[in-house]
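Pasting a structure here, questions to come.
All protein chains but one are shown in place.
Per-chain numbering from 1; labels A, B and C assigned in written order.
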Amino acid sequence: MTKQLRFFSLFLVAALMLAACVAPQPAAEAPAEEAPMEEAAADMSGKVVIASGGVIRIGGSFALTGPIPDPGLNIRHGAELAIDDLNAMGGLEGFMFELVAEDGACDGTQGTNVGNKFAADETIVAVTGGTCSGETFGLVPILQEARIPFVSPSATNPDITSADCDVCNRVALSDALQGAIDADFVVNNLGLTKVAVVHDNSDYGKGLSEIFQSGVAALDGEVSSFEGVQVGDTDFRAMLARVGADGPQLIFFGGYSTEAGLIAQQMTETPGLEETAFMSVDGAYTQQYLEAAGDAAEGTYISFVAGADSEEMNAEFDAKYMEKYGVSPDDLGPFHSQSYDSVKLIAAAIKAVASVDDSGNLVIDREELISAIRSVDAFEGLTGTIKCDGIGECGAGGVQIFQVAEGGFSQVSGFGME
Amino acid sequence: MALQSAAGAIRTGLVGFAFLSYLILIGIPGRIGGSALPVLALISALFFWLNLRREAAHHLARNPEQGLEGDEGKPGWEIGANADSDRSYLHALLTARPGTALALRGLLAGLTTGLLIAIVSGIFAAAMGNGVAIQPVLDKIVPINVAALIGVSPGQIVQAEVSFIRFLLQILLFAGAGTLAGLAVSAGGSNLTTAARSGFLAAHVSGPTLGSVGRFAGIALPFVLLAYIAWIGLPGVTAFGTNEGTVRLLLTLIATGSGLFALRLSRPGREQRIVAVLLGIGVVSMPFILDQFQNSVMGLVFIFVMMGLGLNIVVGYAGLLDLGYVAFFAIGAYTYAFLSAPFSSPYISGLLILMGISPDSPLLGYWMALPVAMLTAAIGGVLLGIPVLRLRGDYLAIVTLGFGEIIRLFMLNLGELTNGPRGILEISQPALFGMSPAGVTFGLLSSQGWIFLLALISSALVAFVAIRLNDSRLGRAWFAMQEDEDVAEATGVHLVRTKLLAFAIGATFAGMAGQLYAARQINIFPENFTLFVSIDALALIIVGGIGSPAGIVLGALALKGLPEVLRGVDEYRIVTFAALLVIMMIVRPAGILPSARRRTQGTDPDEAGFDDSGELMEGLVSGEQGAASPELANGEEEVR
Amino acid sequence: MTSRPVTARAAGTDGRAALKHFTRAFGAAIVILVVWRVTTVGLAEGYPASFWISQALNGLVLGGVYALVALGYTLVYGILFMINFAHGEVMMIGGITGYFALQFALARGWMEGPWAIVVIALLTIMVIGMAASVLIGVALERLAYRPLRQAPRLVPLISAIGASLFLQYSVLLIFGVSPHSYRKPALISGGLRLGDVFIPYTGAIIFITSILLMLALYFIIQRTKLGRAMRAVAEDRATASLMGVDVNAVIVVTFMLGSALAGAAGVMLGFHNTVVKFNSGFIPGLKAFTAAVLGGIGNIPGAMFGALILGLIEAIGPSALGIPTEYKDVIAFSLLVLILIFRPTGLFGEVLSEKKA
Partner (left out) sequence: MTALLSLQRVTKVFGGLTAVDNVDLEIAERSITSLIGPNGAGKTTLFNCLTGLHRPEVGEILFDGSSLIGLRPDEITDRGVARTYQNIRLFGRMTALENVLVGQHLRLHASHWSAVLRTRRQQEEEHAARESARALLSFVGLHGREEVVSTNLPYGDQRLLEVARALGSQPRLLLLDEPAAGMNPSETDRMMELVHRLRDEKGITIFLIEHDMKVVMSISESVAVLDYGEKIAEGTPEEVRADARVVEAYLGPEVAVQETAGPASA
């Protein structure tokens, strides 16, 4: 009995210590927003009310752990910069913005947890994220029920947006578009009709690869093989030897940078593939790809979804990013601009519907916000002029095709070239 | 010897420094804010106390004949052997009285820690002041922490304005903490044996009067917490500022966990029954009180309780190490998904059209799908079981691990059957009598609350079945098989049947859990069913106490619940969790609440000493007598 | 023979004859199916001989890496009877450290110098990587495993899993999330072209080095005093300690040897596949563990051959069976199950007495 008590007291001490650790709010934040929960309690259903001096809280679901933490961190940085910029411009009617970042881990379970956390927090106005499509699928039903609109910067699965889900939006372009244009480029521009398709078995990579595959087939091209690898694999020689036995003219890879770079590099060591062209997708449009591929990157094609972005805006963004995080945004992943835009888009929509009531509180009606996001038209973002359609596709611009030359990406076709 | 003693103290200080550095790294001081310094000093005092106590115990264990009862000025544990070493003044001081010696050692340890912290934080502060970014991730947190640690507000650090006085203060505080800990260890007066063995906390808490007070406090704690949880859920009531939701979740976890301790502390019989009933009411009312996030976490916790109970049958009862348990979880989830989601594979639709059913509509509701999912998982269990029947130990582990991976890879690659990596979407929610859960409970229950409630009921059911089975001849056969397979067979246990039953029942429970998980997730993907799910399930039963249902609940609370509380720690979440896992195993290898059968290893009083493995905590584990878990106790009561 | 205690396994096998026949029939059916599939589909695809040779070489390189890591598993298992789940991470640490050593060398231009300097630099990088792995391996043993020597068998396993996660995510926090790319010096980039077969230099180096290291290890264990002590401890820890063997020292040395091999594998894999990151040890670790079990865990030649077989099967299997390469892990694990059905203690597995197992 005494021993039980002893352990029990230790248990208690540990629990209290833990409570002490989580209880106070992070000291990093500005002292202005003390206990917004109390002041900002939504007293009217369907409305978020923020007391004066409070903050507008935007949730963020980012893949900070899990299979692709690098793009996740990059996307988080993009969102943080957007918040910084918004606040630097004085916020909204004097109300500052705050990003509530959560780890969605690129995983449906974590996405569900994060979604529930946001749904339970009545001060969350809108959400940016999730990073991966799987994670976003976890968010969808919960945010739909909680009436919290979200804008995903990078979930490109065609099924994320639909007529059934009115809170679902994204600034990324659906894979359907990119896959089709890539196929068209390969068959018609490059004139290559025998291609091999490789994907990384992620919903993103496989989905895109299948769209590409059917696109090639529709253009009377031949898909000599369709192979899968795993995210995190580093040795693709056996797979490539097999692909090479069929003698394709081009290998198309649907997936992320590291795998893309390694495949491009290991192709040069595979008999039958020395002269084969390589093409990958926006997941590989990064510095990391160039680094992983090394010299083999030269001459490979990468497609990317981009908008009519102004050079100055991007340069300014890159400079801020470098200054704050000490790395170039392209080092970590491709979707930082989309992330920045998603937050700015949300802020613009909030601005359109928010009003200050008599007692100085900021009132945001959830339903109005949901439709406001859908009706955003001609919003100038980093990725171009954003316009949302009726099912939440807000992606700006179109698909560009780049070729690597002298260690950098140079555009050879696609959006903006015509 | 003085040297030896000093070296020991410095070692303690070094480890303490590492410990505190870790706290700083994960951002604890920043969270505590301005009061970081004294709070950290208290934490280090606790740490030193544990460490000094352990060292003292080690000395005693090594030189038991030099016990201290009635000694005068020559405490045995310091008289190592060498009489020829120089008898300096310090030595004389160290050996004069154990209390003084320990306090001095504590002082030295504290000084070491304080000095190191001061040096390191000085370096950091200087580096920050000069604008050196160490790493994008680190520099977000370190300046704040360092600032908090040296007692300045976060903004100031940029100018590297750190005063010498503050460092001195810090060193003194840690030294004081060490001394305090040293004094605390020797608080038993001259009788070091008792002081070291029982520790000052227990010596004071477990006195006859205080003991019963402690007992009642222990029993009352979960109820107080439950009341508090209900109270802070009321509109307009907040606690501790912005992280209220997290605090409430943490308190919910602690309330549930301490409820199990309360059950153990209460006297078997009427008192225990009353406590159990009240606790049951409290826990069942939780889905109605908690918010959506807390409910979703608790739902997941109890889904993993079901997993743990099922895996416990295979690993804990039958002794078959299964690392591919996730396979059955996946089978359950996918079976339900096939039956209830709009997605339907060409194969299954073809089959349905043959049977004359329209493939478009969801086939079965939750309740009708339940037996199907359970049966499918059970068949999976038997199919896995057959080829591995002859394998033992680690061979079994790796084969089952491979089986789990094979199932996941099939789900990933058999796109036409499972929709591959894109998963199965829009799985229907469990309804009741054709009504949505909100409708049944008049809007009191959110969808996640409903899942939590279902998980609670299902895990109670699973626990009931598991305990009853374990208490029957099947349970005895499992345990006999675990102890000695060949003798069990020669004694009349049908090995094939008994093993397959363990696999099948374990798989059935996992299938149930999987189905509920699919309903909770609404969308499922092959990535939800990686090896880590198996590892989580295994870790939670071992952390909780293998073979003990109450321990499994605690394990699930700790392993699936706490990481959600630690969400605020972002990037440090998994590192912290991993470190806790290792420390937990070292401190309490038998689990938090070990099962009754595991107690037997140390019943021999000679063994319950201070050996390498479990140090003092071993005593706690081995000393637990009586009813292991309330359920087991009830069971035995009825039989006798 | 008769009056000594019946070893559990010997006794068990005879009794369950029916079951044995059943599982054997099951296994035989699969073998027949595989042979049928290989002859009708895989070989019918008409790949040239050079294709099979290339695939076999890929497999041998993969197998060499697995073997080095598998030896660590098997050494530790042989002595402590625990699965060092964090061993893959020990390898990763070697790779990461090797990366930084390489960066250091690149920055000083040593990689463009005369070949002798490049070779010395490469060897030094490997030694540095091995040293880092050894450090981590010993720290693991001291902090996470030694306190648990007396605990039930599952406890160190969980501790090892915790240590594995801890190492992974510590590396993530310290060195960042991005993968680090090795830059191969010109000396070892490219490869040998023999007709239609291409052998990358790094691949050849991995295979040859791993064979050499394995031979060295075999020599240490069979011929030296240290090796005798290790075998004695593996046989019976208590008796060995009575005979004057310092058991703790032997265990530490075992961890050092295993970690050094893993560190070497990490660095060489870094040069071969050019990318290391925080989780790049996990999958090879898992595969190596599979290989060790395949060969009969605790058995040193078993680990080597198990690893080579696993590497070969992974490389050749999908093509031979005519199924997509993403099933390579399915094939690897199925092979494991199949082999364990016929030989429940692995290819080279010895009959362990119950006391140890």
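Note that in this section a contact is a pair of C-beta atoms (placed from the backbone, for glycine too) under 8 Å apart; a residue touches a chain by one contact, two chains touch by 3 or more.
These numbers come from a predicted model, not from an experiment.
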Identified contact with the non-displayed chain, of B:Ala373, B:Ala480 or B:Ile574: B:Ala480
Touch with the missing chain holds, among B:Ala488, B:Ala550 or B:Leu593, for B:Ala488
For the chain that got dropped from the picture, name the residues of chain B it touches. 464-465, 468-469, 471-474, 476-477, 479-480, 483-484, 486-495, 501, 597-598, 600-601, 603-604, 638-639
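Here, only the chains that are shown with their structure count from here on.
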Between the pairs A-C and A-B, the one where more C-beta pairs touch: A-B
In whole angstrom, how far does the Cα centroid of chain A sit from the Cα centroid of chain B? 33
Quick check on chain C: which residues sit in contact with 2+ other chains? 169, 172, 324, 326, 329
Which chain B residues touch at least two other chains? 136, 412-413, 571, 574
Enumerate the contact residues on chain A facing chain C in the complex. 65, 69-70, 72-73, 201, 226-230, 232-235, 237-239, 241-242, 245, 258, 261-262, 265, 269-272, 288, 291-292, 294, 331-332
Touching chain C in the complex: which residues of chain B? 25, 135-138, 315, 321, 386-395, 397-399, 401-403, 405-406, 409-410, 412-413, 484-486, 489, 495-496, 531, 535, 538-539, 542-543, 546, 571-572, 574-575, 577-582, 585-586, 589-590, 598, 611-614
Can you check the complex and tell me which residues of chain C touch chain B? 6, 8-9, 11-13, 15-16, 19-20, 22-23, 26, 77, 83, 143-144, 146-159, 161-166, 168-170, 172-174, 176, 286, 289-290, 293, 297, 324, 326-327, 329-330, 332-334, 336-337, 340-341, 344-346, 354, 357
